[in-house]
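Missing here is one protein chain; the remaining ones are kept as they sit in the complex.
Entry: subunit A
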Amino acid sequence: MKSLADTALPAPAGPPPPLTVTAEPRPSGRQRAAELLQRQGVLAVLVLLCVISSFLFDSFATLDNTRGVTIQASFLSIVALGMTLVIVTGGIDLSVGSVFALGGVVAAWASQYGFLPALLLPLVVCGAIGAINGLLVAKAGMAPFIVTLASLLGARGLLLALTHEGAKTYLVPRGSAFQKLGGGAVWGFGYPVLIALALFGLGGLLLQRTSFGQALFAVGGSGDAALLMGLPVARTKVLVYTLSGLLAGFAGALNAARLSSGVTIIGVGMELDAISAVVIGGTLLVGGAGSVSGTLWGVLLLGVIQNLINQIGSLNSSYQSVVSGGFLIVVVVAQRYLSAARRGT
């Protein structure tokens, strides 16, 4: 025992020579393939679907149709971006649909006072709702599901109160700068599409390349570990729900600008579309893993499915939900299988 203790304790200066080398086995080809498929599977499906559709339908692969699909998808994508960040932390934000509608109504009302109020007021209101969600989740330790369900109801109620039970519709002044924000286009691609793309670029940087993004993964991956490692867990949660509220409100304002009015009946069930898109995009619903690019592909996939059902024409557009639902299940099952393959079992 003595001899061992003597050799172990007085350590040499500088890094000690490697005594044991723990070589971890490299991932096998199959594991790598599974990993790639898990990460880029949605994109592959999306591309495949687009290629097939362009052969089946003459009107699919046209510039007009592409413009239509992208503008349709742009609003949901902005909402789903916020949802991605929330889900990465292991949370959920059910309030986004109501907040989206509320943002639109508030923006339409404020548009009579000019461009900036129309843009900023919905951000303030919806950001505040998000912040309240975050504070209740992070500080009061309440379940995100319940908190955001409550604010789903609350935001919808607020919206109805503002519009006299939906009887009053606020219109965006014709020809105003705010209206152009929603209606304008570059090469036929609406401003909302470009804005959404820019936001996804920023969102990707935020999630992958900043400390805040790392903290989101850590909180979702293991909340206890994140706390013990000294990460600002509560602050991260408050911020992520605030971001989600801001993005939903902003998307609502853009939508109001595009429609030139604050429509009260939109956004119902939008939170579920957003969650579907996020999960289809490969983000784990339990948190800890995900990407914003996946979400973008997920939103586009939902949009393309909708578009195809419209192209077929004979099908009721409600079938879109059936197809999307089926697809969601396929994705979740595939994810389970792929995770198992990645672990090499």
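In this text, contacts are C-beta pairs under 8 Å (C-beta built on N, C-alpha and C of every residue); 3 or more make two chains touch, one makes a residue touch a chain; residues count from 1.
Going forward, contacts and distances are computed from a predicted model.
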Checklist line | Hidden chain of the complex, named as in its UniProt record, picked from "ATP synthase subunit b", "Roadblock/LC7 domain-containing protein", "Ribose ABC transporter (ATP-binding protein)" or "Electron transfer flavoprotein subunit beta" | finding: "Ribose ABC transporter (ATP-binding protein)"
Checklist line | Touch criterion as defined above, residue of A:Leu36, A:Ile52, A:Leu153 or A:Met229 at the omitted chain | finding: A:Met229
Next item on the list: For the chain that's not shown, point to the residue among A:Phe217, A:Tyr241 or A:Phe327 touching it.
Entry: A:Phe217
Check: So which bits of subunit A touch the chain we can't see?
Finding: 1, 3-5, 8-13, 15-24, 26-27, 205, 208-211, 213-215, 217-218, 221-222, 224-232, 284, 288-289, 343
